[in-house]
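With one protein chain withheld, the remaining protein chains of the complex are depicted in position.
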Amino acid sequence: MIKVGIVGGTGYTGVELLRLLVRHSGVELVVITSRSEAGRAVADMYPNLRGYTDLCFTVPDQAALKACDLVFFATPNGIAMQQAPALLAAGVRVIDLAADFRIRDISIWQHWYGMEHACPELVKEAIYGLPELFRKDIAKARLVANPGCYPTAVTLGFLPLLKTGKASLDSLVADCKSGVSGAGRGANAAMLMAETGESFKAYAVAGHRHQPEISQNLARALGEEVKLTFVPHLLPMIRGIYATLYARVGGDVDLQQLYEQTYADEPFVDVMPAGSHPETRSVRGGNMCRIALHRPENGDMVIILSVIDNLVKGAAGQAVQNMNLMFGMEESAGLDLVGLLP
Amino acid sequence: MIKVGIVGGTGYTGVELLRLLVRHSGVELVVITSRSEAGRAVADMYPNLRGYTDLCFTVPDQAALKACDLVFFATPNGIAMQQAPALLAAGVRVIDLAADFRIRDISIWQHWYGMEHACPELVKEAIYGLPELFRKDIAKARLVANPGCYPTAVTLGFLPLLKTGKASLDSLVADCKSGVSGAGRGANAAMLMAETGESFKAYAVAGHRHQPEISQNLARALGEEVKLTFVPHLLPMIRGIYATLYARVGGDVDLQQLYEQTYADEPFVDVMPAGSHPETRSVRGGNMCRIALHRPENGDMVIILSVIDNLVKGAAGQAVQNMNLMFGMEESAGLDLVGLLP
Amino acid sequence: MIKVGIVGGTGYTGVELLRLLVRHSGVELVVITSRSEAGRAVADMYPNLRGYTDLCFTVPDQAALKACDLVFFATPNGIAMQQAPALLAAGVRVIDLAADFRIRDISIWQHWYGMEHACPELVKEAIYGLPELFRKDIAKARLVANPGCYPTAVTLGFLPLLKTGKASLDSLVADCKSGVSGAGRGANAAMLMAETGESFKAYAVAGHRHQPEISQNLARALGEEVKLTFVPHLLPMIRGIYATLYARVGGDVDLQQLYEQTYADEPFVDVMPAGSHPETRSVRGGNMCRIALHRPENGDMVIILSVIDNLVKGAAGQAVQNMNLMFGMEESAGLDLVGLLP
Partner (left out) sequence: MIKVGIVGGTGYTGVELLRLLVRHSGVELVVITSRSEAGRAVADMYPNLRGYTDLCFTVPDQAALKACDLVFFATPNGIAMQQAPALLAAGVRVIDLAADFRIRDISIWQHWYGMEHACPELVKEAIYGLPELFRKDIAKARLVANPGCYPTAVTLGFLPLLKTGKASLDSLVADCKSGVSGAGRGANAAMLMAETGESFKAYAVAGHRHQPEISQNLARALGEEVKLTFVPHLLPMIRGIYATLYARVGGDVDLQQLYEQTYADEPFVDVMPAGSHPETRSVRGGNMCRIALHRPENGDMVIILSVIDNLVKGAAGQAVQNMNLMFGMEESAGLDLVGLLP
C-alpha cells in the first residue's frame, strides 16, 4: 500500500482521481488539500463518494504531503511548479495533472501559459506521462507530467500513421470535440448549461494551448517538425473527447494491420475493426482510447477517429496508470472500468 | 409606436425581451442599460439578434429612461424598487420582471428576500401582472409586478378547481420542475452543464420564495388561506416549467368543462383534451400555458398538469402581454410564437 | 465460480448485467441468448465490452441454459413465465428482471399486463427480490422476481415512515421521474432523442403497471391497503429515477433517526443528512439508493426524496445483489461502483 496525497481535489480531475483511488487496493489515500473547502468532508461535496471515504479536505500542509509516497497535483496551471521541488527533495514522487511540466521548451510554455516558469530545470527531468510512448521512463520517474486530454487522443491516433513516413506532415488536421467537463468546475457563465446545452461551437480557433503539446509529441517521435491545424469544439455533453484526424498519404500501407500491431499489447488502446465508428460513450468512465481507421475509396486521405473520456484516459485514469507504473503495480490496477453505456 | 427602455438587459429575461420586442411592430426600443456591458452592441453579446437591432448597452441614464413611455426592469431583485419611483413620477410606466412588487405583505417580502423594501407604498399600487386574473387593472396600471415563473404555472393550473369549493385547501401539493435557465445567467458553479446535465434533483424543499407568491395568489382569489406544499426540482434542460398539481376533491364536478369554459377566451391558456399529457416543448419559445386534467379511476385525487416556457409566459412574454394591455395594443401583438418542436 | 446464463441480452438491462458480470470474480458467464442477434459478438453490439468478453449471442438453447447454475431473464414481459418452469425443474435457479412473477394476485397481473399467466403456481413460490425486505427468503429462493425500477425507489423511500403508523395511508403521493433508458431499447418513435430531449412530460397518469406493484409492497409490509397516487414523468436524460414522496403525518416522530437506524446495515441504502437534496448523478452507474427526508416548517407534510439508477438498483444491479444472496457470495460482490459524477 502506497500513501497518496492529492493537492487541489475539488475540481473534476480531483473528484475523478478520488473515484478511482478509493477502489484501488494498492493505495492508501491519506491527505487531500483544498484551501477553500478545508474541513469539509469530501463525501459531502461529492456525494457519489459517500460510503467510500471519510477523508476531509485540509489546508495544504507540507508535512502531511511529505509523508506521502506520491502526490498528485489536480490544481490549476502554475501551482505544481511552485510546490513540486520541495516534495521531490523530500523523496516524494509527483504526478502533475496540469500543464506545468508538459512543454519542454520553456519559452513556448511561457508564451502559451502567460507566466514565468518557476523551475525550468525540473521540466528537463519530468517524464511525459503517456505510457504508450514512455512506459519505461515513467517507471523510473520522480516527476511525471500527465498529458492533456486532447494531446492524448490526438497523439495516440496520429502516431502510428505518421511513423510510416508516408503521410504529408505539412497539412495535418485535428478536428477535435470535447465535453464540457474539460473546462473544469470554475464558476464561469460561459459554461452554464443554459449557454452550452443544445448548442455546438468551435472555440480558440486562433490558437489553443494543447496545440504546442501535440506538436511536441509528434515532433519528438518523428524527429522532425509537423504542421498541424488543431480546431477544438465544445460538445453539449459532459464527458468525452472525439478527435477526427485527417492526413494525406501516398502509397500503399495496411494501416489497419499496422495499428493493430502497434497497440497489440497496450491495455488501454483498442483498435476497432476496419470501418468502425467509435462512440464516446463506449469509453465513458473508462480508461480506454478507442481508435478506428478509414480511407474512403482508398484515396489519399486517411481519417483516424480517436476517442477517450477526457477525465479518465485524458486525466485521472492516465494519472493512475502512471502511478501504477511508477510503483511497480499492475499497470491496470484500479482501472477495470467498463464504459457506462447507455 | 411606444418608446421602450430596458434596465438590465444582459440576463436571460433581458435577451428574451429583446427577442420579442425587436419583432413587435408597436414598439420602438430606445435604450437598454447595463453597467457591466456599457458600450457593447447587444447583438455582439447575443448573436441571435444580429440583423435585428443595432442598439448598444449604455450606462443607466435617468434622462434616457425618463424619455420612454415604458421601462422594463429585467434586473436582480431589489433594483426596481430603487429606481421605479423616479420614473413613475416622470410619467413613465414600469413593468418589473423581478419580485420587488409581487408580495403585498411587506414583512413577508422582507423575510423571503432578505432586504428592507425601499418603497412599500408603491407595493400597494402595483398590479400583479397575471392577465388572466387582473386584466382590467393591468390596462390602467402605472406599475406592474410581473409574476414569477412557478407562480404563473401553478396559479393558472390550480385556480379554477379551487374556486369550485370542492377541493381540500389544507393539503395541496405542487410538485414543480424547471429548466436551468430559470436560475439566470450569473456565474454559478452549481449551474454548470457538468453539474446539472444528465442529472435531476429537488432543491429548496425547506422553502422557496415562490411559495408565498403562489399562496398569496390563491388566497386573494379564494378569500381564504390555503396550505400548499411546494417542491421545486431542476431539470436537465434549458427552458420549460412543469407543474404537477395534486388536490383532493369531494363530490362531482366536470373539471374538463369547467376549465375549458374558464379559459375559453384566453389567448394564452390552452386547456387540452381530457387525458392529455402536455410537454414543455409544445410551448418552447411561445407564450402559451397548456393545462391538462386527470382524475384517475374517478377517485378523490385530481391531478392538474400545467406547462409554460419559464422565459416567455413565465417572464418576458407575459411582460409583453402586460405591455400590450397597458398601452391598448392587441393583447397578443408580437406574441404569435409557435412552440419550437422538435 | 457459478455458471450464469442470460436470456435476451440485447436490451439495456441485458447490457447492464453484462457490464456488472464481466467484472464479477465469482461468476462465469457461459451463455447469452438472442434470437435476433445470434452469432454476433456481444462486444460488437456493445463496444464498451470490447476486451471484457468474447461471448457471442446464441439462439436460445435449452441444454446450454440447463447447464447453468443461474439464468437471468432480461426479456420482455411474458417470456420468463414460459421458460422458467423447465429450467427450475432442471435445478437451475432463475432471476426474472421482467414483471412475470412480481404481482401475487394473478387477476391483477393479467389486468395490467394484458395476457394470461402461464404458470400461476410459480408466482406463489417466487420471492420478490428486494433484499431490504426479503433478504432471508431470497437466499433460499429458486425463483426471484426482480423488482421494477419505480417500485424499488418508492418502496424503500416510503416504508419506514408508513410503518410508524403515523402517516395517513389514504392520500399518499409518489411523483416520480425517470430517465429514458427505462423505456428500453426498442425502436419507438416516441423515444427518439428529437422527441424526448429538452422536454419534460408526465405520462400514464391514468394508470401505470408499477402502481399495483408498489401498492402490493406497501400493503404486504403494513398489513393493510394504502391509497397511492402515482404519477410517472419522463426526464430528458438517460439514467436515473427520482421519487418525490408526499405523506401527511400526525404527531412527533424523529424520521431522520428512524431512517438511519432502519437502513444502518444496508449496503445499498444511504440515508443522507437531514436537509439534503440527493441528485440522480450521485448514483449513476452504482447500486445505491439515496434517501433524504424533509418536513417543511415541521408541518404535517413529510417529503421523502429517493433516487436510484434505474438500470442498476432498479434492474441489473439489484439482480446481481440477489444472485450474490442466492449463492452465498458477499452481497456487494461485483457492485463496488462509485457513482459517475460528473
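Letters A, B and C name the chains as they come in the text, with residue numbers starting at 1 for each one.
Everything below uses one rule, namely that a residue touches a chain if its C-beta (ideal position, glycine included) is under 8 Å from a C-beta of that chain, and two chains touch if they have at least 3 such contacts.
Quick caveat, the model's predicted, so the values are computed rather than measured.
Screening A:107, A:164 or A:199 against the full complex identifies A:199 as the residue touching the chain left out.
Here the missing chain is touched by one residue of B:10, B:34, B:83 or B:181, and it is B:181.
Across the entire complex, the residue among B:86, B:115, B:190 or B:338 in touch with the chain not shown is B:338.
Chain A residues in contact with the hidden partner, per the touch definition given at the top, are 171, 173, 175, 177, 194-195, 197-203, 205-207, 227, 229, 231, 233, 235-240, 242, 244, 246, 248, 275, 277-281, 284, 294, 296-297, 299, 301, 303, 305, 342. Residue positions on chain B in contact with the hidden chain: 12, 15, 19, 22-23, 46-52, 181, 197-198, 238-239, 270, 272, 276, 278-279, 281-286, 288, 290, 311, 336, 338-342, in rising order. Summarising the interface, chain C meets the missing chain with residues 12, 179-181, 183, 185-189, 191-198, 236-238.
Operating definition for what follows: only the chains that are shown with their structure count from here on.
Counting the residue numbers that touch the partner chain, chain A and chain C have more than half of them in common. Ranked by the number of C-beta pairs in contact, the top chain pair here is B-C. In this view the innermost chain, defined by its CA centroid being closest to the centroid of all protein CA atoms, is C.
The distance from the centre of chain B to the centre of chain C, each centre being the mean of the chain's C-alpha atoms, comes to 39 Å.
Once the centre of each chain is set as its mean CA position, chain A and chain B turn out to be 45 Å apart. The mean-CA centres of chain A and chain C are about 36 angstrom from one another, to the nearest whole unit. Residues of chain C in contact with two or more other chains: 197-198, 238-239, 278-279, 281, 284, 342.
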